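To keep things clear, I will list the structure first and then write my remarks on it.
One protein chain omitted, others in place.
Order of writing sets the chain letters: A, B, C, D and E. Residues in each chain are counted from 1.
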Amino acid sequence: MPTVSIEMFPGRTRSQKADLVAKVTDAVVDALGVQPDVVKVKLYEIAPHHSAQGGVLASDRPGAAFGPPVTGE
Amino acid sequence: MPTVSIEMFPGRTRSQKADLVAKVTDAVVDALGVQPDVVKVKLYEIAPHHSAQGGVLASDRPGAAFGPPVTGE
Amino acid sequence: MPTVSIEMFPGRTRSQKADLVAKVTDAVVDALGVQPDVVKVKLYEIAPHHSAQGGVLASDRPGAAFGPPVTGE
Amino acid sequence: MPTVSIEMFPGRTRSQKADLVAKVTDAVVDALGVQPDVVKVKLYEIAPHHSAQGGVLASDRPGAAFGPPVTGE
Amino acid sequence: MPTVSIEMFPGRTRSQKADLVAKVTDAVVDALGVQPDVVKVKLYEIAPHHSAQGGVLASDRPGAAFGPPVTGE
Partner (left out) sequence: MPTVSIEMFPGRTRSQKADLVAKVTDAVVDALGVQPDVVKVKLYEIAPHHSAQGGVLASDRPGAAFGPPVTGE
């Protein structure tokens, strides 16, 4: 511990994922004062048609486009 | 919050999933008196060969057939 | 399966929780056509000082008050 | 309950998974004195490029090879 | 990895929990052929009034009594 689990929409590149886990690990080390090596990070991709808010699937929202960050989430 | 995570076997159609998240959101709104928009629902599909009860994988149970609702779960 | 996990702020009464699991189970049965008895629901309470959006803990948001539904979430 | 969730790297065969859920169920029954049939086990495969320690993705570690048990994890 | 998460009703003693994590770790080592030290086990206690089946909270089931193993789960 600490163990960090990150859920996000698909579409990020391998290097974005490497950058994400590095920056999140640094943030945890900085805030909690633990050693980097005890920090684990796991990534989980959730498809837009498996994620809903207000009773509507993300994939069914008008103008829904779930590319990587440019279109945001 | 509230955030609802639903694990189920694969096999449902997109419209069944849309119907599921809409009905579950309504149920949460009704029971907790919160606004629909704060209710998030996420769907996770678990393969029958990744789910076991009594030490036996669902896929190994005699007569195991994991289509959508007709065969139930 | 299906297994439903619901995360929410503390503060609901026992009867609200009973009402919530009953209504959510009905919604799942209705949408997926499964038997009620295969539907499991688990409730998890997350304190406002353990939940953040936009980098700010819910408990630190101005006017944050996390009683049951009246003040909403 | 009890419900057991096991996260692991991909690569195990169907029979290894069947063996795993059987042995873990026996261990839970033995330690907690519950009936086998109330014990549920779910398996989740996490790709090496979705799992990091010390800020580095498992897939980016030198010599990273994530076959089944022989190469271990 | 592998990481094992076990959800169960409260009521077990510290030594039962120690016995549980030891036996489950052995089972995973035996089935997957990994080193014991890479196996992590986490325990989560879920109150009977936070767990439901068939739309009814475990705590509301007639004769519901959730002591340790003797009464089972």
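Everything below uses one rule, namely that a contact is a pair of C-beta atoms (placed from the backbone, for glycine too) under 8 Å apart; a residue touches a chain by one contact, two chains touch by 3 or more.
Just so you know, these numbers come straight off a predicted model, no measurement behind them.
Asker: Pick out the residues on chain A that sit against the missing chain.
Answerer: Against the missing chain, chain A presents residues 1-9, 12, 16, 19-20, 23-24, 26-28, 30-35, 38, 46, 51, 68-70, 72-73.
Asker: Name every residue on chain E in touch with the hidden partner chain.
Answerer: Touch set of chain E with respect to the missing chain: 14, 17-18, 21-22, 25-26, 36-37, 39-45.
Asker: On chain C, where is the contact patch with the chain that was removed from view?
Answerer: 7, 46, 49-57, 59-60
By our rule, only the chains that are shown with their structure count from here on.
Asker: Would you pick out the chains that touch chain C and also touch chain D?
Answerer: B, E
Asker: When I count C-beta pairs in contact, which pair ends up with more: A-D or D-E?
Answerer: Of the two interfaces, A-D and D-E, more C-beta pairs touch across D-E.
Asker: Among the chains, which one keeps its Cα centre farthest from the Cα centre of chain C?
Answerer: Between chain C and every other chain, the largest centroid distance is to D.
Asker: Counting only residues that touch at least two other chains, what does the list for chain A look like?
Answerer: none
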